[in-house]
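A single protein chain has been removed from this complex, and every other one stays in its place.
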Amino acid sequence: MDKFDLSLTLNGKSETRRVALDARLLDVLRYDFGSPGTKEGCGEGECGACCVLLDGVLVNSCLVPAFQAAGRRIETVESTPPDLLQTLNATGTSQCGACTPGVVMSIRWLLQHPEIAESVGLRAFMSGNLCRCTGYDGIIAGLEQALQSNAKKAET
Amino acid sequence: MQVHRPYTLHDALALMAATPTPTPIAGGTDLLVSWHHKPKEKLALLDLSQLGGELAAMRLTADTLELGALTTYWDVIASPEVSRAFPLLAEAARQVGAMQIQTRGTWAGNIGNGSPAADGVPVLMAYDATVVLQSTRGRREVQLDGYYTGYKKTVRLPDELIVAIQIPRRTRKAEWFEKVGARAAQTITKVGVAVVNDEKGWRVVANSVAPYVCRCRNLESALQKGQKFKSPEEIRDILKNDIAPINDMRSTAAYRETVLSRVLFYRLADKA
Partner (left out) sequence: MPAGADLPRIDGLDKLAGRAAYVDDLPTPGAWHGATVRSSVPRGKIRDIHFDPAFDWNDITIVDHRDIPGPNQLKLIDVDQPVLAAGEVRHKHEPILLLAHPSVHKLRDALRAIRVDVEPLPAILDPAAPLTPDLIQYKSDNVLKHIDIRQGDPGPVFARAAHIIEGEYVTGSQEHVYLETQGMLAQWQDGRLTVRGSMQCPYYVLDALTHLFGRSRDAFRVIQSPVGGGFGGKEEYPSLLAIHAALLAEKSGAPVKMIYDRQEDMAVTTKRHPSRTRHRTALDKDGRLLAMEIDVLLDGGAYVTLSPVVLSRGCIHAAGPYFCENIHIRGEARLTNSPPYGAFRGFGAPQTIFAIERHMDVIAARIGIDPVELRRRNLVRTGQPLATGQIYKEPTDLPALMDRALDLAQYKARTQSHAEFNKSHPFLRRGIGFATFHHGAGFTGGGETYLASEVWIEGKPDGTVELQTAQTDMGQGTTTILTQVVAERLGIPTEQVRVATPDTSRVPNSGPTVASRTAMVVGKLIEQACDDLLHQLGRKSGDPEISDDIRRHASLPGKSLVGRAKYQKPASIQWDDKTYRGDAYATYSWATYVADVEVDLRTCRVRVTDFVALQEVGRVLNTTLATGQIAGGVVQGIGWALYENVVLEDGAMKNCQMTNYVIPSAGDLPPIRVVFEERPSHWGPGGAKGIGELPMDGPAPAIVNAISRAVTTTINEIPVTPELLLKATEGRGHG
């Protein structure tokens, strides 16, 4: 398979790697850029385990061809702020952890755009992240907590 | 595998004229599914993602809405003006996959993919949309109703790109959309229908009940004549000539036909 040089900004750092032309963003993050936090759950865009922020927008990285990421900003689970991790750990957001990186990225996106929660509701918002362990209550609780802490921070 | 990444529409059209014809890629939410299972030896991709300047705009004027070929579902959801002017677009957009699909998937890609289960196509067709096709040979407009000629077959010529979708603004007496799938989100439509009644009359467009998204013309003319229905079965009898549902691993022909007629019955009777 042909290769090309892919440069992108990963969690704030500019990096370049030589990657396969047919790679997905998910593949290069995991196997070329040394960021295996992002997971593959299905490879069909269905489960959301591979969610990342692409130029600030929530996407499934298994559906993004790597070449489309050239020159763009990628945020992955690895850059999650520690206080958010603490909040989510207290509420039972993660069990086996396989869906978790995607769940965390969806939550981070919602924290940046809390207005979405108002228009669609939290459960509908989280419907693109399939989880087989939690039954979702732990995830929704984490999301609610995180939104509250955010709102408090915004006040102060 | 080959990849072309043009920066201008002009270059893109020139590349589309080459042989073998490349496959355009926009959001990739259809093309990239189970990507590593797909043979790629002969594949040439034409990446549209850098044509944002020319293809991403949504333009709402007094008499039309134009969606550039790179307009995503999310663009529509996030625009209060467009959502207000064409509520079914926003409603359908919110039911396409989940958030992560809506941010990437394009309306043009939905048309281009040509799935009989597409959810964007029925609402566009019910709003009487036109597809704008362009090639190095020029530009033409074709009705979305009439765009499909068979399962995944369209009137688009190999070198043409969808560059925009145009929707006329009209006053509407009724408009609704209903999608029936296996779960609340992230679900391929088992049966769906978009209905619009405007100054040009009724349009009833169903998906997942034929080889391609289609209008139900017999039902439309019954509605045009003001026919009232006493039971879903009456609607079902009329639909028999409009649709050709099949059994597959997601549902059954009987289910699709019955549910479509029931949904229509209760909606038309204004009970839903």
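A few notes on this one:
Should a chain be cited, it is by its letter among A and B, assigned in written order, with residues numbered from 1 in that chain.
Note that in this section a contact is a pair of C-beta atoms (placed from the backbone, for glycine too) under 8 Å apart; a residue touches a chain by one contact, two chains touch by 3 or more.
Note that the structure is predicted; figures quoted are calculated from it, not measured.
For the chain that is not shown, the touched chains among those present are A, B, taking the whole complex. One chain is missing from the display, and on subunit B it is touched by residues 33-34, 36-37, 39, 98, 180, 182-188, 190, 249-252, 254-255, 258-259, 262-263, 265-266, 271-272.
For subunit A, the residues in touch with the chain missing from this view are 1, 20, 30, 34-44, 46-47, 49, 76-78, 80, 85-86, 88-101, 104, 122-124, 126-140.
In this text, only the chains that are shown with their structure count from here on.
Averaging Cα coordinates per chain places subunit A and subunit B 28 Å apart. Across the complex, subunit A meets subunit B through its residues 1-2, 21-22, 24, 43-46, 48, 51, 57-60, 62-65, 67-68, 106, 116, 120, 124-125, 127-130. Residues 1, 3, 5, 25, 27-29, 32-36, 40, 45, 47, 49, 74, 94, 97-101, 103-104, 184-186 of subunit B touch subunit A in their complex.
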